[in-house]
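The complex appears here minus one protein chain, its other protein chains still in place.
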Amino acid sequence: MDPVKFGYWFPADVSTHGPSVDLLIDYVHYLAVALFVGWGIFMLYCLIRFRQRPGHKAQYELPHFKGSKYAEVAVALIELVLLLGFSIPVWASIRYELPRTDAPDKVVVRCIAEQFAWYFWYPGPDGEFEPASADRIKPSNPLGLRDPSRDAVSKDEFHFPVNRPIVVYVTSRDVIHGFNIPLMRVKHDAVPGLNIPIWFQATKTNDEIFAAMSPERLRIGPALVGRKEPYIAMEAVKAADGSDLLKSGDTFVFGEALVKGLTGAGVQELSVKLKFPVELACAQLCGNGHSGMRAAVSIDTEEQFAAFIAGKMAK
Amino acid sequence: MTDTHPNGSPGAREAHGGGHGETSFLWKYVFSQDHKVIGIQYGITGLCFLFFGFTLMMLMRWQLAYPNQPLPWPWLAELLGNIRAPGGVLEAGFYNQLGAMHGTIMVFLGVVPIAVGAFGNYVVPLQIGAPDMAFPKLNMASYWVYFCGGVIMLASFFVPGGAASSGWTSYPPLSNIATQGQTWWLVGMVFLITSSLLGSVNFIVTIVQMRAPGLSMFRLPFFVWAQLVTAFLLLLAFPPLEAAGVLQLMDRVFGTSFFLPSGLVVNAIPYAQTTGYSGGGSALLWQHLFWFLAHPEVYVLILPAMGIVAEIVANNTRKPLWGYRLLVYAAIFLGFMSFIVWAHHMFMTGMGTVMSTFFQTTTMIISIPSVIILTCMILSLWGGSIRFSIPMLFALAFLPMFAIGGLTGLPLGLTLSDLHLHDTYYVIGHFHYVVAPGTIMALFAGIYYWYPKVTGRKMSGLLGHLHFWPTLILMNSIFMPMFFMGMAGLNRRMYDQTVYVHGRGVQPLSLMVSWSAWMLAVAQIPFIINFFKSWKAGEKVNDNPWEATTLEWAAPSPPPHGNFTTLPEVHRGPYEYSVPGQSGDFCPQHARPDSASEGTPSAPPVPAAH
Amino acid sequence: MSTAIPWSVKPHPVTGIPNAKLGIWLFLASEVMLFGALFSSYILIRTGSEQWPMGRTILNIPLATLNTVILITSSVTMVMAWASLKMNQFGKFKLFQTLTILLALGFMVVKAFEYGGKLHHYEVTLVEGSEAADKAGALKITGHIDHATAGNGGAITSWIRSRDDLHDGKISFVADPPAGSHEHPAAIELAAEDMERLTFFGPHRDTFFAVYFTLTGLHGIHVLGGIVVLLYFLLPGSRMWRTDPERFTGRIECTGLYWHFVDLVWIFLFPTLYLL
Partner (left out) sequence: MSDHPPPAPAEAAVMPHGAEEVRAHLKIYLAVFFALGVLTAITVGIAYLDLPSKNLAIAAAMVIALVKGSLVALYFMHLIKEARVIYWSLALCVVFFAALMALPVLTSMEHL
């Protein structure tokens, strides 16, 4: 697999429909750049050739330009091709085909967003979702299920198996949120009152992505305290007194003590990898905690996914 | 000739002056009914709001460049107070207030009032040879209603909980459950909408009814056409937002549920338990009503800018605009289509395939007239004798900047590519290219261009260059990186983008954007100096310093009350530059055919000062 | 000499109308979009709702019909007022203008009764399984709070959204007569803990009432605005008749256009809210 990099252009792409999204974006940009460069060269040429100078006079009447008409027709045609060839059919297929045709191996998940957390709700072994009611909501039963032991509910951690169609019913219970996994080119608003199905299929597991990802140098500062996402240290750090603060390969979460220790040891940047490098972000402004409304996405193997569900059921 | 003049007697000016009676300072400059004074009022107020909105953004940029680090100056943190900036670090809620109010202020209190209120008010009656707007009292009222709206918006920063913080789009239910500031925002918007409605009625009537004799619709300068289309957009697109504002006020004040679906759970408690709300509304209804306005609003922002650029390009290439009629038809078509594309802002809300196909098709169609307008303007350069005056530099910069803004709209208008780019920094880059390096550059061009008409003096060229070049470069170094940030998948409205690994990847770009933004503020200093200094100390110029053809240059500078000393009569189209067989290179619209053929560049004779 | 704005009185030779007439029509066009947006919202919310009450089962049709007739009549008197000016009969103008204002006021009075009836009508949602619910035989009852018998009934003066707003924790409630009967059942005592939700028929009660109050309220504001304008032209504004009759007639024509538009809106509000 290609190395997974972050920044400056498309992020890595681990979904089946992603390449067509990227391709369309590329094509539109080819068109845009061609037009822009064409205009730009023509404009610069005009500015130089027709600058005001002694002896040069403006022409009242111009030779007939056919070029502009051709250019406009060409733009319209290219847009038509992009529209009819890409956008409409591919969009229709990724938005509609699967939830309707019953794929036997599909995984159905419900995603419920709230300020500021994501809940992922999987049916238990019976394959049915329990009835839920807002009146039953309490910390131990965040979705208000009739019998919380019969379904699996995960908060801020989204597991699903690789190479299988995943159907997610996205909704929100307070304000509008945006369900967005940039690495999978998946995005949809979570609108209260609507339960909207979207689907996608992953092509790489979390472990493969992790292996292909280059480590990042994370700036150490007080802002890290309280972050929930687990990291894996790529270098060992010794505290000021010589004891091991972090060993290479350690899985850890930034806590107050750790950050203090790192700062005390004079560490400004730390080489780490995210344990779950695929992230789910909120795309719609949803309040003060909007930017922190993050969930980890884990693309599992079948065994990992089964273990995950079993673990959630056991609780 | 003046005796049979259907537009007024030779004494129109005196009569007009007599009409307003009072000449005290208060009535002459504060509650003036003269379109020129009102235009200047709009302009100054709009520039102040523009500056204020810019300041809000500079604050935001600190948090984005240096997430969670205290502000560099303790006095600033102290000024903001402990609620807004505890320990000098901007608070997330305050950051959202800054974001929401930056958008609102820039669009509704800054750019539109300058583009329409200031330039439209000042220039349109002059360009059509009218003594004033059709309804001077209404004109005054629309300024003061706008002013009140602005004061309400500013005051909302000081109410408990601060200003509106749900984005300039104010999507419910977030805005429904937001603090009091949102109610102030809604009331302020109702004022601003009312002001726009009054103004647009005035503009349309003025342009339709009060053109000078001989000034047929297809002899109107393109700027007037742009203002006419804009006025229709304001007239017919704003009321739905007013309706939406009323509905949200009902929701917030009287507890209705227009935008609240049943079964909401806020903070893990059923919302009905805490508020007794009934439910049954639709969260997306607001988006429909909002975007029904806000998409045409994009063209309200851009059309007057195109009008300004067209005037300046024609004047500084010393030749007629290429495809004048095509430009006019394209502008009308653009205005018309802008009413039926709005839901491309809502592709990610669960829209079905039929409607999304409809809206992406109309969106692709609307790109055609934009391409035509831009192409016409660029082709107009061909065969000219191009003067690189300061207004022309800004106008020329507008063309590629608007092109970038327009072209980057294409991937957002197609559902499939919108899938990745929706709600990311790409969107921010896109519409800022249209509005900031696009429209605002055109507004600067307009200020430099019409300044001699307003004051009788030119702005300094040296300071103009010092303003233009850094502004052009910095505008690009602010907004170009945003496309790359958006491509990387970074969502907009993020208080702290370093929460995400893909956000950390583009954090250096964020730093670059912030520094460019702060430097852009510095780059405006020459403009501010120029603007105020030239008022009294600028180079004195004659009534038509740019040797232009349109009617505003037939009036004295500054034009007196009632505008024209002799009422103009129009004999030709708006851009008769370099007409073959004439010695001068311009032929004003009002020059009589016989005197024009004599080719006196400074024709017609303008009576001595008053 | 009032102003030198061209075509402020005489019609423009090309367009055939004076400025103000074009202005008022443009304003009305924007009003069409304003009410259009509200109607559109109404349709969207109604089509999206699971059930929607028939307006005529809740609202007072006779009063609304009366109001329709009043408003139509006022439109006729308005057009007659303008026609009188055209025929140079200032006395008749004053008469018809006065009649129009009286009819408009009549409309508002009827409206006030209609609103008042709604704001004093209550709905109680009873707690499932409570004694009161068993007694009433239903979870929701509508009716009036019996101010005479409830010692603290007077405490309920303002807008009540939840039972927590009750001062004394209980009310005496007279339920509506059952269908087909006109006899009110006897008052019952309801304690706060019996009630899930207590609300009058105000805008917050449900989306039907939200739509009803918003649309009729906004229309009512338009009527009030019209009354102010009509009064102005009946009293101080009519002095202009002596100095500039043509301009005055033009102003009355514009006022009339506005007033007919208000009538027009009601013509659509009446069936969509009350009858369907």
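Note that the chains are named A, B and C in the order they appear, and that numbering of residues resets to 1 at the start of each chain.
Going forward, a contact is a pair of C-beta atoms (placed from the backbone, for glycine too) under 8 Å apart; a residue touches a chain by one contact, two chains touch by 3 or more.
A quick note: this is a predicted structure, and the numbers were derived from the prediction, not measured.
Contact with the chain that does not appear here is found for just one residue of C:I58, C:V79 or C:L99, C:V79. Counting over the whole complex, chain C has residues 1-2, 4, 6-13, 15-17, 21-22, 25-26, 29, 32-33, 36-37, 39-40, 43-44, 47-48, 56, 61, 65, 68-69, 72-73, 75-76, 78-80, 83, 86-88, 243-244, 247, 256-257, 260-261, 263-264, 267-268, 270-272, 274-276 touching the chain that is not drawn.
Where chain B meets the missing chain, the touching residues are 5-9, 12, 15, 204, 208, 232, 236-237, 240, 282, 284-285, 288-289, 292, 336, 339-340, 343, 346, 350-355.
As a convention for this text, only the chains that are shown with their structure count from here on.
Taken as a contact graph, the chains are arranged in an open line, each linked only to its neighbours along the path. Distance from chain C peaks, on a Cα-centroid basis, for A. With centres defined as mean CA coordinates, chain C is found 37 Å away from chain B.
Measuring from the averaged C-alpha position of chain A to that of chain C gives a distance of 50 Å. Between the Cα centres of chain A and chain B there is a gap of 34 Å. Residue positions of chain C touching 2 or more other chains: there are none. Among the residues of chain A, none is in touch with two or more other chains. For chain A in complex with chain B, the touching residues are 5-11, 20-22, 24-25, 28-29, 31-32, 35-36, 39-40, 42-43, 46-47, 50-52, 56-62, 65, 68, 71-72, 75-76, 79-80, 82-83, 86-88, 90-92, 94-96, 114-115, 134-135, 137-138, 142, 173-176, 178, 180, 182-183, 185-189, 191-194, 196, 216, 218-219, 221-223, 227, 274, 277, 279, 281-292, 294. Touching chain C in their complex are the following residues of chain B: 6-8, 12-13, 15-16, 18-19, 130-132, 134-136, 138, 197, 200-202, 204-205, 208-210, 235-240, 242-244, 246-247, 250, 254-258, 272, 275-278, 280-282, 285, 288-289, 292, 562. Per the touch definition, chain B reaches chain A in the complex via residues 67-69, 91-93, 96, 99, 165-167, 171-174, 177, 261-271, 282-284, 317-320, 322-323, 348-350, 353, 356-357, 360-361, 364, 367-368, 371-372, 374-376, 378-379, 381-388, 396, 399-400, 403-404, 407-408, 410-411, 414-417, 419-424, 484, 487-489, 491, 493-502, 504-506, 509, 577-580, 585.
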